[in-house]
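Missing here: one protein chain of the complex. Every other protein chain is in place.
Right, subunit A next:
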Amino acid sequence: MASGQQWVLVEMVQAFYEAPAYHLILEGILILWIIRLLFSKTYKLHETYKLTEREKEDLIEEWQPDLLVPLISKDHPSLKYNIVSGPPSHKIIVNGKECINFASFNFLGLLDNERVKEKALMSLKKYGVGTCGPRGFYGTFDVHLELENRLAKFMKTEEAIIYSYGFATMASAIPAYSKRGDMIFVDEAACFSIQKGLQASRSFIKYFKHNDMEDLERLLKEQELEDQKNPRKARVTRKFIVVEGMYINTADICPLPELVKLKYRYKVRIFLEESMSFGVLGEHGKGVTEHFGVNIDDIDLISANMENAVASIGGFCCGRSFVIDHQRLSGQGYCFSASLPPMLAAAAIEALNIMEEDPGIFIVLREKCKHVYKALQGIPGLKLVGEPFAPALHLQLEKSSGSRSSDMQLLRSIVDYCLERKVALTLAQYLEKEERFLTPPSIRVVVTVKQKDDDIQKAVSCIREAASVLLK
């Protein structure tokens, strides 16, 4: 009430007059001190020094940056590339010599297939070369939509999405779903594209030993215990397992049925990378899900690149619409990059046609893989790494000398020896400092349907000779 307030005010003023002088002076000093503290500048302890302009100029003058890039010596092994003149098909001309190709991932021999080239040419005559735009800005052509439909039908999933670069496919797919705070369980032998996707996603990463389901289960159990301690956080932490169908680094398969069992038991989603197994495994070439007879709906996302069996460029992801549609607005490599040139998409469609018309080639490829696997056994000094039906095998040194660079020197000399004798092989290349778990150096041997028996015979005897001459 107003009068009540007035009365309190009068009391205050009276008290003011009646207070002793020292009390008033003390109060006044305190108030002034508080005002001074409020307005004085706070200083952080470690910046109690202030540099003068002169000192700053001196620091700027003195500072010398490192060289932009460290100097590379002229005889760095990766500096000189092999030059291929002419098409990289079955007979490949490397550094001027015509060799039999055991190095390109041309599993189904479609790189120089006439039908594929004709279709690409027709598409070039209709659309030109480039698309001049990302998918969102008039870069979507009807060929892209057709290819996506065809891939979805081929893999019997609801939807597929195409990327214009194989490496970017998995590297854009993982960060689209998994963000900071989520949990990803990855195999140690995962390829570099997966590693970059993991790094971009900023999630927690846990590696489990290669193809070791017990190790994975142990990690999942640990995570379950953590979740029980903190159920609120667990309700929003998404968990993923990322594996490859056929590993490019070790040429073996992931145990998919066990993974699906673990998925339902521990409620984690599976992302499967099928670059090496698409168009290779399974009765119709549908990959590792067909090979094991696993229901494709159990896998949340399958990603593959079209640069191996489907001899084109680019990559795709397929799965249920619920999962794939999200990438159309949040896959970085999809939204912010130009779309696949239409002629490459047309070539991929034709390759799919060939794969659908003639499932016999997969049987032929598997036979050849088994043949090569048997033939490469027992080379003194080299051991064969991989499954019998893997199309890209690794030959590692049986006894490592201890130093990676001398191992690589030795293997490179074998490759050069074989190149001299017209067999094109290649060393498996890695970025040594960037890989998480480096595999031992190896020679990559690729099997294609175009290789005839005497080609294989020649190659095997060449490698055997090289090993016996150079590996003493």
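Methods note: contacts are C-beta pairs under 8 Å (C-beta built on N, C-alpha and C of every residue); 3 or more make two chains touch, one makes a residue touch a chain; residues count from 1.
Simple rule for what comes next: contacts and distances are computed from a predicted model.
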The chain that is not shown, which UniProt protein name from "RT22 protein", "Autophagy-related protein 13", "CCT-beta" or "serine C-palmitoyltransferase" does it carry?
"serine C-palmitoyltransferase"
Residue of A:11, A:214 or A:325 touching the missing chain in the full complex
A:325
Full-complex touch with the removed chain, picking from A:226, A:283, A:297 or A:356, is A:297
Hidden partner chain, touching residue among A:36, A:76 or A:399
A:76
By the contact definition given up top, give the residues of subunit A that touch the hidden chain.
51, 56, 59-60, 63-72, 76, 78-79, 81-89, 92, 94, 101, 103-106, 110-112, 116-117, 120-121, 124-133, 135-142, 144-145, 158, 164-168, 171, 177, 191-193, 196, 199-200, 234-239, 264, 267-269, 297, 305, 307-308, 311-313, 320-323, 325-326, 329, 332-333, 335-338, 340-341, 343-344, 347, 424, 426-431, 434, 444
